[in-house]
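Here the complex is missing one protein chain, while the rest keep their positions.
Here is subunit A:
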Amino acid sequence: MTRLKRYLPTPVLSLVLLVVWLLMVRSLAFGHILLGSFLAVTIPLLTQGFWEPLPRVKHPIKLARFVLVVLWDIIVANLQVSRLILSPSREAHPGFIEYPLALKDRLAITLLANTITMTPGTVSTNIRLDSSSLLIHALDMDDEQALIREIQERYERPLKEIFEC
């Protein structure tokens, strides 16, 4: 068991790597499975030193739901930004906001920052060094508090539940 853990520290990552490799070469030949497995074992071992200890996903179903919500929001985000760009009369009101982070885990914060960048009119610009707040640039902002509340409700709370941190 310990030996397996030593040579295969992150089984999920290894599996993902193998699947990605097989998808890239588009074949299920034995040679490719062998090469893929080799890569799936070596790459995590080589990059092990760079990884933060990963938090365990406690609720996979909630994670799936979160992904779907984010995908939907990406579509909405695109429509909103496109409308803003295309309508000549509408003035955008950009702004910087400081978002107080409730998440503690670094991977969860990274996920949140990425989500914010992908979704409606917001780009995360800076994580403060004490990692307690996130600086966000909003393309079109009317109410700072409403925006903060929306991010909290829609993205941060599900992430918190998924990783239980």
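We adopt the following convention: a contact is a pair of C-beta atoms (placed from the backbone, for glycine too) under 8 Å apart; a residue touches a chain by one contact, two chains touch by 3 or more; residues count from 1.
Assume contacts and distances are computed from a predicted model.
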| item | value |
| --- | --- |
| Choices "Glutamyl-tRNA(Gln) amidotransferase subunit A", "ABC transporter permease", "Chaperone protein HtpG" or "Multisubunit potassium/proton antiporter, PhaG subunit (TC 2.A.63.1.1)" - which one is the UniProt name of the chain not shown | "Multisubunit potassium/proton antiporter, PhaG subunit (TC 2.A.63.1.1)" |
| Residue among A:L18, A:A40 or A:A77 that touches the chain left out of view | A:A77 |
| Residue ranges of subunit A at the interface with the undisplayed chain | 20, 23-24, 26, 74-75, 77-78, 81-82, 85-86, 91-98, 113-115, 117-118, 121, 123-126, 128-129, 135, 137, 139, 141, 144 |
